[in-house]
Each structure stands twice: as structure tokens, then as C-alpha cells.
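Some notes on the structure that comes next.
One protein chain is absent from this view; the other protein chains keep their places.
Order of writing sets the labels: A, B and C. Residues in every chain begin at 1.
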Amino acid sequence: MSNEDRISNWQLIKNGIFKENTIFRLVISLCPSIAVTNSVKNGFLLGVAVLFVQTMVNTTVAIFRKFIHPKIRIPIFMLIISGWVTVVDMVMAAYARAAYKEIGLYIQIIVAFASILARAEMFASKNRVCNAFFDGLGSGLGFLLALVLISFFRELLGRGSLWGFHIVQAKPMLIFILPAGGFLAVGLLMAFFNWIDMRFYGGKGAGGASGH
Amino acid sequence: MEAIKKQHELVVSVSPHLKSEETTSRIMWTVSLSLLPAFISGAYFFGPRAVITTAICIITALLSERAFQKITNREDTISDGSAFLTGLLLGMNLPATVPFYIPIIGTVVAIVITKQLFGGLGYNIFNPALIGRAFVLITWPRAMTTWMKPDAAFMRFDAISAATPLGILKEEGLAKLLALFGDKLNLYTELLVGHRAGSIGETSVIALLLGAAFLVYKRYISLHIPLSFIGTVAVIAWLFGGKEGLFTGDPLIHIMSGGLMLGAFFMATDYVTCPSVKKGQIVFGIGCGLITMLIRLKGGYPEGVMFAILLMNCFTPLIDRNLRSKVFGFMKKEAK
Amino acid sequence: MSLLTFEGGIHPPGHKELAEHSPIVDAKSPARAVIPLSQHIGAPCESIVEMGQEVKKGEVIGNPGGFVSAPVHASVSGKVVANGSFPVPNGRMVPCVVIENDGKEEWTTLRDSPDYMDLSPEELKEKIKDAGIVGLGGAAFPSHVKLSPPKEKPIDTVIINGAECEPYLTADHRLMVETPSDVVAGLRVIMKILGVEKGFIGIENNKPDAIEKMQQTVSGENNIEVKALQVKYPQGAEKMLIKSILDRDVPAGGLPMDVGVVVHNVGTAFAIFEACRYGKPIIERVVTVTGLGIMEQKNLRARIGTLISRLIDECGGFTNDGPVKVIVGGPMMGFAQYSMDVPVIKGTSGVLVMSAAEYTPSEKFGPCIRCGRCIDVCPMGLMPSMLSLYSEKGHYEECKEYNLFDCFECGSCTFVCPSKRPIVQLVRLAKSQVKP
Partner (left out) sequence: MTAKDIFKITANLVVIYVVGGLLLAFVYAKTSPIIFLKNKQEKEEALQKMMPNADKKGIIKLGDWYPHDKDAEYFVAKKDGKIIGYIVQTFAKGYSSYINILFSVGTDFRVKKIDILHSAETPGLGDEITLPYFKKRFRGKDLAHLKVVKKPSKEYIEAVTGATISSRAVTEDGVRKGLEFLIKALKKREVKHEQ
């Protein structure tokens, strides 16, 4: 691996986390980001599962990218995704019972996450294995970060706890663990990210911000 | 001739050169004024706590609006009275006994998130006061559904909790309600006067009607929304409200209890969030009435006015888009 | 009699009392008359006079530039001293002929016809055309064009518009009170030209003396009726007037003739009578000079081409507080002036001098609070709120979805708007940006 390659890989990871953050910048996969983020634990666990699936899918797609016929690439991507998700599901059920009980229900839904298919189609199918791996890592980390951030706010405000430990004595703001509060939290965080982008990087803001 | 031109600095502007004296701030302040009777009755029945709660709302509303405008470098508009009105309405929609952080957070949500983040006055999709109330109701359901027993002892700070008439009707039925209030006539009188548990500003039907009549007289609100709203509630209460089958319900109880009067006359008619064409306003009112009664009779909450108005707020753009005013001479042309 | 009306409309303060009781007096003949060659809707006239040429009162100085056009006549006798562009009340620079008054007041030969009612419609129309008559209510549409409807549109009713719904103005009012028979005679000429059996005179109910006078004049004639109208702006708009009197809806984008109606202003009817009877062209018209900013409010019969500064002088000049705004036309649709050196033209119905007391500053406007007042008052049933929002954001094409071109800019929406939004201005902007 040349020196330049390493820099670009680092760039890929950074891109995935900040510039092309799945939830806050690309505004896709919002459903899971609201469904599972009512506690940091859930958010973190699902984020890790997604990180793994994303990385593996990207790598697999990149490996097979020259072999896959373009006409059936989407079904094949889906097959690859569902294969890896099933692996995660079974492994968790066998070896991580406690975690599985918390988020088992959501693991299988990872198949339908737009973000994973999007990265496979947008990036992995056009790039070398190594780059695809790092891109998967980056966007998976970005997703993980987003979920943890959202769930951090929601659990802190909604339950007064973090990772299940009570830390705030005041009456919690229940709405934040309800779906409505999820939307609110995502919206506010997105606004915050946009503000940072506009304030410090001169961006125009993401999601629907086209035109005036 | 030259002299005239030199002497006088003339104003040149486009027509029309006459403008009515109505201004946005005058409307807002007048609506606030029309809420005064209901507020006084709330203060009378629920004591100083009611005044303090409402005052907190108003002060928070003014401060948060000013703060937001300062941060975002926008023009200072707190003198237009809309923030004051939002604070007042929110305060009157809360139980008197809520802990003080509830009005503060509710008002901040109402002003900052519901109104200012959407672009300020005129651009909000939802009624700010109602979103503020929905937020705190969902967030602290217990505190928001613990009602104070109305008591005319003016300087009392302690409070005995009591259920609202609608709560009793939902949980224990009409018989229990009648047992509590004596007979039906007495129940009606108490509801009319406002001697019952409920939010600060929603209890006194007479006071609310007084304010509403003033607004109607001043032509600040039209009766399209209130009448279709209340009418729908009455019809559905009569049809399905009774335990003994169709046509046995008591519409009067449903009309005079809960937040219907306050909602129908002062919240559903909020200019920004209701349809602006009369046809659309009737549809809006009927929709509000249907959802209110659906929630009251079938839902988990005893009261549904707030959610009904908020849900219909979502439909306002759709209604406005599809039920436009009839353009002069347009139907004729199409018929030809 | 129940009062006739239409849906929508507003009730601005009338202020008719300022001038309604002052009789029409002749204004002094101007030392110089600045006569624009384009005083009407349609093709401008071509000048047929040269510098230094002597002209007499009533002599044609501009020939019509097409069918939809009307000739322009000299309003004073004297010498042509200039031939160039001068500002006119609507703010534009328009080619004008300037005549230096020699004070002789010599008329050119006029074709008097005492038996004018025996003339054929075509001859009458020719007389009207030659007299350069245009709609004197303000729109200045050449009258002979209105009197020549296409064959496929039969006309069955003529309405004389005496509503004069614009606040302050009283010119038509005074005409009806002082010369009712001439106005009715004008109506008869119009009815004859169009071959119409039914004529109406619509007058707003705030002019009871005019209604009474007109009723006396037409009493005993069953084909002409005087109708009292509710006092409401814009009662005098053609479409609203037809709706009020006949309950007919002029189709959107259509003309009164689409529903078999022709509407003429009181002043126009008067001018038509004078043209047919005496062959007199339009060289003068009644102008109301009013407002609290002027010493004496008067109804003046002023020569076309008189500068409004002269009219103001004749009314005693400005009051001591001074004028804040000078408007040519009514306060709802008139034009604010930056100079007093603009001439009275055929469409000039009034000069309004607003004092500080009457003036509403058009301060900065707020956001639309969607109160719906503008929708309630729009006589055309439009949604001015939506038009103004779209126009404000530059979405001009979307304005068309909200019937942009049906707006006739009466200004009712802008009058009632509590946020003081310049709705009419935004509508005009949108109109200029898109094609119908």
C-alpha cells in the first residue's frame, strides 16, 4: 500500500463520518435512527451491527464487482446484504444473548437500510476492495456515531439515564423516548450539523435545502 | 411652479394610498384582551397558582422570542404581540398546579421550535401554543393530567386534585358525574360558570363566550370554524355519546366541558394555521370536531381538542390548495 | 328599495363631504396647455401641427393612430410652442403638444345638430369618434370602440356608471346633480347607437341628491331605471357594477359585452351628449380638487392640458401644514406625483392633496399572517395572499395558478392587509414577469 493510498483511506473514513454522514448529511435510513435510539445501549449495539454489515458488504461487493453482471447487480447486492445480516443475527443469538434480547428485533431490518445498499451501489461497486473496505468502515462509523448521538440525547432527556444508569434526578422529558421525540432529536441534531457546516465550512446545508 | 416642488417634499408611492388602520399587532393585542374574562375566571377558581403559571408562560414567550431573534440577527418583533398571545394561550391551557419548569419548557418549544425555527410569525405550520402544550403533555403526562379542584379561595396555594368532567365521564360514566354535581341542571350551571377541574382558561364557558363574542363583533374571527367545530362535536356526541345506543348522548356536556370552547374560538381560528377560505374553514372545523370526538369516545385520552386542531393544522395547506375561493366569473366561463 | 351589491369589497373612509357640495366652476384657461398625444388606451396619436402654428379651440392636433385610439384636440386657442416629451400623471414621459394661450378663446367650427336623435347610429358614432371621447372614469378606453361591439355579441343593456366609489372624488356626483338631463341624453344616444331597449344608471347610495335628481329626470320613462347601490369600493368597477345591477357574471378574462352589457361613465355620457348635440370635442373635463392638504376643495371644469399646479393655485394653494402626497386620480387607484407640472388629461378625475392627517405611511411591511381578509374583500374572488407570497418569493409562474391576470388592481387587499403588505405592487411585479 502506497503512502497516498493510506491518506485517501483515512479521507474515506472521515468522509463517512462527517461529510457524508448517512443520517445527518445524506438524510437516509431515518427509520432505524428513530426506532432504536431510545437508549444509548440499543443505539450503540445496532450501530455496531450496521458497522459490521456495512464493512463486510462493501468488501464483498468490491471483491465481486467485476464479476457481477450490471443487469442484476441490485438483487445480488441485496443477497449479499441479507447474507451478512443473517450471519450477524445468528452469531448474536448464539453468543450475545443479552444484546440480542435488546435489539434482536431490529437486526433483521438492517437488510432494508437504504444506507447499506446506497454505499454498495455508490461506492463499493466501483472501487477497489481496500477502498471499499475503508469506505464501509467510514460510513458504518458515521452511522454508529449518529445513532449514539441521537440516543445519547434521547436517553438523557427522555429517561434521565445513560446506558441504563440513572444520572439525572429531575423528571425526565418523556417525549424524547417516544417516536415524536425521535424526530425532534434527529431534526435538531441535523440542524446543528448543518449549522456547523454553514458556519465553519461555508456549506449550504443538507437535505431538502435546495433552493431558498 | 418650481417653488412648489422645492417647498414640499412629496411622498411618492404606488396605489392604493389609503390603508386600513388594522395592524397585526392590534389584532394580536385585541385577541389577548378578549381572553381576559376567561383568564380572570381561571384566576378566581384556581387561585394565585393560575396567575403565576400564566405569567411564567408570557414572560418566557417574550424572552425566548427576543433571545432567538437576537441570536439569529432577526428583527425584534416582540411588540407585535404574537409572542404574548402564544404565551397567554399556552398558560391558559395548562393545569394551575403544574411545576414551574413545565410552562417554561412548553413555551420555549412553542416559540423557538414551532414558530421561529419555521420562519417566525406567519410561517409556522402548527399552532405554537398547542404544540407547546402537546409537548409538555406527552413529556410529563402525570403532572399535566393532575387537575386542581376549583376553589374560590383566592389566596390558597395548596390544592386538592380532582378529575375533569370529561375524565369522569370516560372512566366512570355519566351516573358518577351526575352524582358529583347533583342533578343535570346543576352540572350545566357549574360547567357554564366554570366551577370545575380543568386547565386555567378552559373552564368558564360564559367568560370564553364573552371574549369570543367580542372578537366576532370586531370581525377578528368568523364563525365558520367555531360553529362547524362545535356543531360536529354536538352531533357526534348526541349520536354516539350515549351508553344506551344511538341518539342518547348528551351533547351539552361535551360542548361545555374540556377545552372545546377555548379551542374552537381561540385556537382553531388562529389565522396562520387555519385555512383562509371560508369553505376550507368549514371543512377544517368539521375535521376538528370529528377527530375530537373520535379521541374523546374511542381514544386513550379523555380530551381530544388539542390533538384534533394540531392534526387539522397538517391538512390546512391541502385544504387551502384544493378549496380555493370562487374566482369571479370563472364558473360561467367553464360552463360555456 | 333594497341596495344592490356584489361580494367582497371594502369600506374605506369616503371623505366625499369635502367637495360634494361645491358646484362645478370653470377653471381659468391656462396660459399654456400641455396636451399629451396619448391620453387613452391604445395607439398614440400622431401630431399634425407644427411649431408656431396657430390653432383654435377644438381643433384636431393629433390624429388617431389606429382603430383603438382617439383624436386629440386643442383645448385653448393660440400658438404651438413646443412639441416634445413631458411627464404625465402616470409617471411616464409622453409626446405632448404645448400651446401658448392667446386668450382669445376662439372656437373652431363645430357641427351643431339640434336634431341629433334623428341621426343614424353610424353618424352618431362618427361624431363621438371625432370628438375624441374616451372613458372619463379613468381607464380612458376609446368610447367609439366600446360602442362597436362585434355582431356575435348582442348588447341588450347599457349601464351608466355613477357609482364613483373612489373616496374623495365628486366630479361625477356634481355632474349628475347639476346636469342630469344631459347625462340622460347621453345615455339615450348610447342606447340608440347600440339599439338597446334597457338602460340603467347605477349610483352609490351616499349620493341621495344625485339619485333623486336622476330619478326625477327619467321619471315617466320605463326603459331607463336609476338603481341605488350599496356604498362599497370598488362598486364602480365594470364587472362589479354589472353584478350588482344585473346579477350577471362577466367571465374571467372577458369584457362586459360578453354578457350583453356596455358600461359608460357619467362623465362619458355627458361628453357623448355634448359631442352629438353640439359637436363639441373633449377639451375640458370636471376635475375634483380635494383633500385636507388644499385650502378650498372644488370641482373644477378644467381644460385638458392644464397643469395641476394651476388647479391647486386656483383652489387657494396648499394648506399651511403642506401636502404630504399629491395624487392624480382617486386614493385607491390614482398615481402619486413627484411634480406638480403634469397636465390634466382626459382620464383625470381628481387631484387629491393629502395632508399629514390623512396620510398613512407605507412603513415596512410584515409577514403574511394568513388572516384571509384580502380573500374576503377581493371583488374578483382571488387569493391575494397567495399571489403576494408567490410574487414575493419570485415564483411568478405559480401566480398564474391563482388567476393572476384576473386582478384589476383595485387595491382592496392592500387596504385591508393588517401586515401592510404591498399586495398590489407584488401583483403588478408578477404580471410584468410572466405572460398571460
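Just so it is clear, contacts are C-beta pairs under 8 Å (C-beta built on N, C-alpha and C of every residue); 3 or more make two chains touch, one makes a residue touch a chain.
Treat the numbers as computed from the prediction; the structure is a model and nothing was measured.
Under the touch definition stated at the start, the shown chains contacted by the missing one in the entire complex are A, B. Only one of A:Val87, A:Ile167 or A:Ile196 touches the absent chain when the whole complex is considered: A:Val87.
In the complete assembly, the contact with the undisplayed chain comes from A:Ile72, out of A:Cys31, A:Ile72, A:Ile167 or A:Ile196.
The missing chain lies against subunit B, touching residues 141-142, 145, 171, 300.
Within the complete assembly, residues 38, 64, 67-69, 71-72, 76, 79-80, 83, 86-87, 90-91, 93-95, 97, 158, 172, 174, 177-178 of subunit A touch the chain that is not shown.
Keep in mind that, in the parts below, only the chains that are shown with their structure count from here on.
In terms of Cα centroid distance from the overall Cα mean, chain B ranks first.
Taking the CA centroid of subunit A as reference, the farthest chain centroid is that of C. In this assembly, the C-alpha centroid of subunit B lies 47 Å from the C-alpha centroid of subunit C.
We define each chain's centre as the mean of its Cα atoms; on that basis subunit A and subunit C are separated by 70 Å. Between subunit A and subunit B the centroid-to-centroid distance comes to 41 Å (mean Cα coordinates, whole Å).
Within the complex formed with subunit A, the subunit B residues making contact are 99, 101, 105, 113, 117, 135, 138-141, 143. Residue ranges on subunit B touching subunit C, taken from their complex, read 1, 4-5, 7-8, 10-20, 22-24, 26-27, 77, 80, 119-123, 271-272, 274, 276-278, 324-333, 336.
In the complex of the two chains, the subunit C residues touching subunit B come out as 10, 12-13, 167, 239, 243, 249-254, 307, 309, 312, 318, 322-327, 329, 331-341, 352, 354, 359-362, 366-373, 375-376, 378-383, 385, 402-403, 406, 409, 411-412, 414-420, 422, 424-425, 428.
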